[in-house]
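Here we show just some of the chains, and they stay where they sit in the whole.
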Amino acid sequence: NEWRRHSYEKKRTLFTERASDFLESVFSSSDVSILSSEVKSRDFCQFYSNLEIKDKMVFLSMLARQYGLHQDIVLETAKNVIASEERGDAVILRVEERLRQSLVPQYQQLFRNVSRHEGGVKFLVDMRADILTNITSISNETDSAYLRSTSNSVRDLLTLWFTVGFLNLQRVTWESPCDMVQKVSDYEAVHPIRNWTDLKRRVGPYRRCFVFTHSSMPREPVVVLHTALTNEITKSIHSILQTGQFKPIRDGDLPEEDLSVNSETEDSSKITTAIFYSITSTQKGLQGIDLGNYLIKQVVRELQSEFPRIYQFSSLSPIPGFKEWLIMEINRNLHADDIGETVENPLLLDSEIEKLKSVSSSDCTNMYEALKRLLTTHEWVSKEHVCKILQSILLRLCARYLYVEKRRGYALNPVANFHLSNGAVLWRINWLSDMSMRGINQSCGMMVNYRYFLDNTTENSKRYLENHHIEASPEIVELGSLKI
Amino acid sequence: NEWRRHSYEKKRTLFTERASDFLESVFSSSDVSILSSEVKSRDFCQFYSNLEIKDKMVFLSMLARQYGLHQDIVLETAKNVIASEERGDAVILRVEERLRQSLVPQYQQLFRNVSRHEGGVKFLVDMRADILTNITSISNETDSAYLRSTSNSVRDLLTLWFTVGFLNLQRVTWESPCDMVQKVSDYEAVHPIRNWTDLKRRVGPYRRCFVFTHSSMPREPVVVLHTALTNEITKSIHSILQTGQFKPIRDGDLPEEDLSVNSETEDSSKITTAIFYSITSTQKGLQGIDLGNYLIKQVVRELQSEFPRIYQFSSLSPIPGFKEWLIMEINRNLHADDIGETVENPLLLDSEIEKLKSVSSSDCTNMYEALKRLLTTHEWVSKEHVCKILQSILLRLCARYLYVEKRRGYALNPVANFHLSNGAVLWRINWLSDMSMRGINQSCGMMVNYRYFLDNTTENSKRYLENHHIEASPEIVELGSLKI
């Protein structure tokens, strides 16, 4: 065992030496020639690609530590700037320029050289994805600070490269290249695609699937947006995906007429509404670079020019995290009861507690406990009268979750935060909207429409981002504000 | 007149107020919304585009002065960095990141937003071209410092966007879109295209015309490289352009066999040599962003894969500035004679002075004067014996100009500097090589081959850029080193 540890450490040391030597050769001389820099940056990619993930992290933090900034130059230049305060604008501009240059890490030039190769930009995207995935498991704080700073440096470059002008909007149809269609299928995370028939439908009539591709990453969809073309704001994902659901839907909850059934060709005169029912960013390495928003905006324009009669735009979005939050809140209330405290803002209204009594088993006296049981067992789904009683309670709690719960001033729910940042309105919460196992586990089968009123998105977005104001429909405002 | 001046000043003031108000509205709030920023950056482009060129400069320097850096924040953050020196890497990284952010001018975000629009990148390229063209006529030094800093800021963005990964190599042929072909014709600056027949030949058999286009500026060639495919290193541009020349060429100076004459289809088995005979950067706004080098490299690769037998690569380049330099040098020698001084390194060898005597008119006793007259009258061109005597003198002086004359350590001649930076070898100076009026005026009819030995370009480039070493053929070294 001792021997093993020893052998392992020796291997580590050897690797460290090899990596260090390699980096030295890469940054060797003040080599200004473009030609040698090309070879070196290629070597870098290859060296990195052949490493195991752990070694990649070691290698990158070594890179960041040793070939980041020249600390002494930064300090000296910073002092210069301070000293130049009174020496006139021309001088100040010059020293500030020098300070700016001194703050560019040495490795950034390497990354720029990498970007010149075929596949180089994709390499950087993937390298950043590596960092983001593994940084949380780095115990050494300094290492992790260096890695974060490397990741940010890459992000700054990618932000400039993944600007809208370099992205190509493409519609994916059944006549698109097979590999693109397959990738759209593979990447779909919101409502997984079940088979090729399902896929064919999602790119077929009454559907629009748009992607952004990037000129330096051809045949690779970067963001994917699925849209359904309908005649009203769709309540249920089942009518779009034409899936059977976990449980039959009762009168009054019937899915709206779906235009796409049995129709080979679109009747564009019937299309008044676009429902964004799935948006997926495929590259973890592009985290923090918002492309989805731009994709939605461009798709809106495309649809408007194709269908002059379209006047309603809305998402039909999942509510990931709702049930988790709910169970947590229930637990908090239960715990308070246990220790005899009163919760400041109890989860359930008195009237709701009364209603719950009628559907809970006799051995359960605490209605929080009863609710928790109902939700965790999925019992409610198959019992119509339970379902009916839960409907009003869960709709209210979901409104509270989406409309009231915040983090750092912004909506706690990430999907809500995305659409509200884009300027959408929190429009309607739909009951029995996604009755797949996934939907029931995530959000008790509910989904939500974020509606885009094109004239107000700018204003809404501004008010949300600046003042944390959430624009919502009156129904939601009322539901979300109900208190005891 | 007084009234006029008054009216003019009033107009200026009004413009200044209008511009100031406009900029205030653009940068008004800490407006984070993407949607409003889109509108604002569009407004910016429109406002700018409608200005006259003088107002454009006023407007841009106003922008740079008022919406550059927050000086106080820069200073404070710089102090923070200095104060953090001992507080550990994680802290240092954080404050340095903040300092970096503080050094990004406010207007840069505006420029980035501009780049997102269709035509936005082209707008920035053209705006920078405006600055570069007009900055020299700005008298106020502070203004010009601000404009330079704006130009650099745009350049930094463009450098990232005009990286090779986003450039598309395209071959232009007679089957290319007519507008592309026309632009290639319009942009040709080195050897102007005379008519459509001439143009058809330049994109036809035994010729390759390659361009870089940029994904955000479609149908716009950014750099253009014309190549002739031959069986030896071409001496004369006339054999490539199939132009008659100013004056018949004598035995021994006959142009090499030109493959392209009378041949409809290329015989690729005869092609051993690629001659780069014209390279043009079309966008002044991209000054300082070297794309020509990359274009040459990519074209070399294309040609190698198309013609496996190609083994020689060389330019056939003009020598702009040679005659101007020569006249200047003559004048310096003349002046020294006038005041009875001796020049340290006289232009003409004694033997050359003797030779010149045989062809100068009797009333002219100073051979510098005689040479000057010969060159300015173009007499030599049509007199065979004069021509013969000038040949050896001018070839030697040209070698000196190209091989010996430097500025800041680099070759004085800009074309030489370009090819030497790329790693080419100063190979051969050709007599009677471009006998067009343009060629005679510019460089006494001489042209030069810079030869690319692919195995050594990296090394050559490095030695030139780092040690100012010019790699040249033995002939040139000898010619250029001849002294009294």
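Just so it is clear, A and B label the chains in written order, and each chain counts residues from 1 on its own.
To be clear about the criterion, a residue touches a chain if its C-beta (ideal position, glycine included) is under 8 Å from a C-beta of that chain, and two chains touch if they have at least 3 such contacts.
The structure presented is a predicted model; accordingly, all values stated were derived computationally and were not measured.
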Shown here are 2 copies; how many are in the complete complex? 4
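Criterion: only the chains that are shown with their structure count from here on.
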Given the complex with chain A, which residues does chain B contribute to the contact? 29-36, 39, 65, 69, 71, 74-75, 78-79, 81-82, 85, 88-90, 92-94, 96-97, 99-100, 103, 112, 115-118, 120-121, 141-142, 145-146, 148-149, 152, 157, 160-161, 163-166, 168, 215-216, 290, 293-294, 297, 423, 457-458, 461-462, 465-466
